[in-house]
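Sharing a structure, written as structure tokens. Questions coming.
Every protein chain of the complex appears in place save one, which is left out.
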Amino acid sequence: MGTYVPNTLQEQEGMLHSIGLNGREELFNSIPKEVRLDRSLKLPSGRSEMEVRNIMTNLAEKNRVFKTIFRGAGAYRHYIPSIVKQITSKEEFITAYTPYQAEISQGILQSIFEFQTMICELTGMDVSNASVYDGATAAAEAIIMCIERKRRKVVVSETVNPEVIFTIKTYCSGLDIEILTVAAKEGKTDLSKLEAILDQEIASVLIQQPNYFGQLEDGEAINTLVKSCGAKYIISCNPISLGILKTPAEYGADIAVGEGQPLGIPLSFGGPYLGFMAAKEAMMRKLPGRIVGETKDSQGRRAFVLTLQAREQHIRREKASSNICSNQALCAMTAAVYLDAMGKRGLEQAAILSMSKAHYLADRLCEIEGFELVYKGEYFNEFVTSCPGSVDKILQVLEERGILGGYPLTGELDGKLLWCATELNSKEEIDNMIDILKEVVGR
Amino acid sequence: MKLIFEKGNKGRGCELLPPCDVPITEVNPNFKRNIELHLPEVSETELSRHYTELMKRTFGVNDGFYPLGSCTMKYNPKINDEMAKLPGFSEIHPLQPEDTIQGCLEVMALAEEYLCEITGMDRMSFQPAAGAHGEFTGLHLIRAYHKSRGDKKRDKILVPDSAHGTNPASATMAGFKVINVPSTKEGLVDLEALKKLVGEDTAGFMLTNPNTLGLFEENILEITDTIHQAGGLNYYDGANLNAIMGIARPGDMGFDVVHLNLHKTFSTPHGGGGPGSGPVGCKDLLAKFLPSPQVMKNSDGSFRLEYNNEQSIGRVKAFYGNFLILVRALTYILTLGREGLKNASESAVLNANYMMHQLKETFSIPFPKACMHEFVISLEKLKKEKGVSALDIAKVMLDYGIHPPTMYFPLIIQEALMVEPTETEAKETLDEVIAIYKQIYEEAVNNPESLHNYPLKTFIGRPDEVMAARNPILRYRAE
Partner (left out) sequence: MMQDLKFTKTNEWVQYLDETTVRIGLTDYAQKELGDLVFVNLPEEGDEVVAGEAFADVESVKAVSDVYSPVTGTVRSVNEELLDHPELINSDPMEAWFIEVEEVRETTEFLTEDEYDQFISKEG
């Protein structure tokens, strides 16, 4: 049994005596008897490291690691360079606290500053914060940022990832914010429906690009509509796609948010991931959470500090516009190292490979009768197809061959599959799956 | 030091991806990026050395004593990190079929069982990603509870004036009005004042216990009963749970909902500001409002994710929370077990009392009788008489290679330093630190002027924070 307590019982006896106590029990004299636990916790006894390793390894082995994955829907498996894992395993980075003591935290602070710069570069925006929990909470925080006294309604496209929409609903539910949704038309935000609900009370409009179904939205047309009613324009984006696709800034967005997981963070059964938020200069002081700024020290040397702190909960308390404190700093560093390693060329390459593989996958799938693209618009690395026969049966067969197939959609899209490909999917893998599917469907 | 953007040169980089083995898809010009993307162009050597330089400019728990009050900077066991890297956890897609994620669900179920036992709660959700996120979630449970009973008047959350800033901020974010509750001279909740503040509009009360002064609320049962009698619910901020594991449980103190900070009490690393994990536990009366999905056990012993919870407050984030942090926490709980967790708390409280005892002759300690796992020093007198502030004292500590305590918190103590040594520090470390603290104090008394310029040995001196805030430079721009 390990406790990581260095002092032996004898040493602790000595310490107790030196402060005038006779036993450990006396340390807790201020806790009233009625609330003292009069029994042991009903937990297993402590174990050696070796035993714990066995238990945890056995638990991990009860999960299935798929060699081939054609599923995204909000979590994407991309190639993670070795150096990313090495750098983010350094103990100093892992075990440091939030960098409130700037003089001994320049490493963390500078890495966040570099992260902020890269998020601005990716999205084309002016300022970025140090991260929030994930893409869903980033979208929710962005919506709250835009609320004004006379604008308390927000518009969310139904082509946004449903997990994001659900999160937004929870965030808004206590705040007297009305959420209006715009239905999809042919897999994209229905522009005429959007236009119909826009008015002077709308604070912001949120879309996702590429959207949940993989389709590319008409970002400019939406911008024109949004700006005509004076609302703010929020775009949730896939950071890998920004290696080649138009940035939120180019579409006219006021705020760009997104899930940073594709930037070097493993799938991790859904977390920890990385929410990023960037905005136009005018919205700088409304950004929630920590922000690092550059300044000088007493001798004129370059220095980094947490800045604009008076926006935050530890100073503004009940008047703060967000409660966020801990964020995802180590995940932000992971993304920064990933982007350092990839560089502009590497990111472009990852984006082109992902897009090309997805299109190849779609072409090959459509060779099989019953698989058809449900939407005809432009897409990046995800797309929706129909499915011949039972979705469950087809996915089951693929699962038996070590392949995680497309994600089965529900509701109106019941029976349809949302597919994804990245640079990790080789031509051979794709061809192999097509052969399997042909066999199944032909049967 | 140079930024990564100022290193390397055009055309440099790492070769990481293979050529494309399928026909290349051209991007439709309507959707093509037209603005330049400035990312660093560095070789792997430069990149690797850059972060080694940054690493040297970072102070972690492994670098030395780190007594940040209310933050529980205990040692982060290495086995935890290794277990989180097992491909069977790290390579699992969150939307895999249920039969392929039984191990993940079992981790969640086991952690729920253990953490509920430790806190005296009935159910738990791991969706919240950090403590503040847990507060937000827990307060939404309270909101949903009152709403489900048609009790619409309850729009106020009471918060002690010693509370963490996240408490009132979370209450506002969950749509409540905040009422501050004063503390007594003894540093505890002013029960008489509390009784006057509660009423038909009380939704709930948030409390950290032991509180942020390191004191256990002796009247805890009367406090929680006062809230219950008024029809409100009690919320336990688990920031200081490290003092009482196996000794007392929030559930037995009258709390209805708790959040934990796995990155404090359960030894998962802080990562320079996250990712943490802020699970929310509750009594049965609130269980049906927990975020969706919940892990449930099937009759055959397997696990499922239950989405069909009509009264759930919904999601607070995508997927199931910071799962790999939970893997680390479970590893820790399995390692320590029932005796180990209790021993950890006892040792944490002993270390804090030992330090406080040795320091109370020198420093002004507002509540010197006995503390739990942390204690507060006030430098108000030193500031008045010698002009040396808590900040000055903290900055000298940097030159001794130790991390300063939490500064200027709680807000109700002037010039506060809040010390939480944790259980993972050895006696000789405490003795060294005690000697350093006393030496610094002596210097402050004898030579106050000299203390305004520290630190001198760190990579940078005191940064100009006014300049940073007045003219924010929040990113690098290429010339």
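Here the chain labels run A and B in written order, and each chain numbers its own residues starting at 1.
In this section, contacts are C-beta pairs under 8 Å (C-beta built on N, C-alpha and C of every residue); 3 or more make two chains touch, one makes a residue touch a chain.
It should be emphasised that the depicted structure is a prediction, and the values quoted were computed from it without experimental measurement.
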- Pick from A:Arg316, A:Lys344 or A:Lys438: which residue touches the chain that isn't shown? A:Arg316
- Absent chain, residues of subunit B that touch it: 408, 465-466, 469-470
- Message: Touching the absent chain: which residues on subunit A qualify?
- Response: 285, 308-310, 315-316, 319
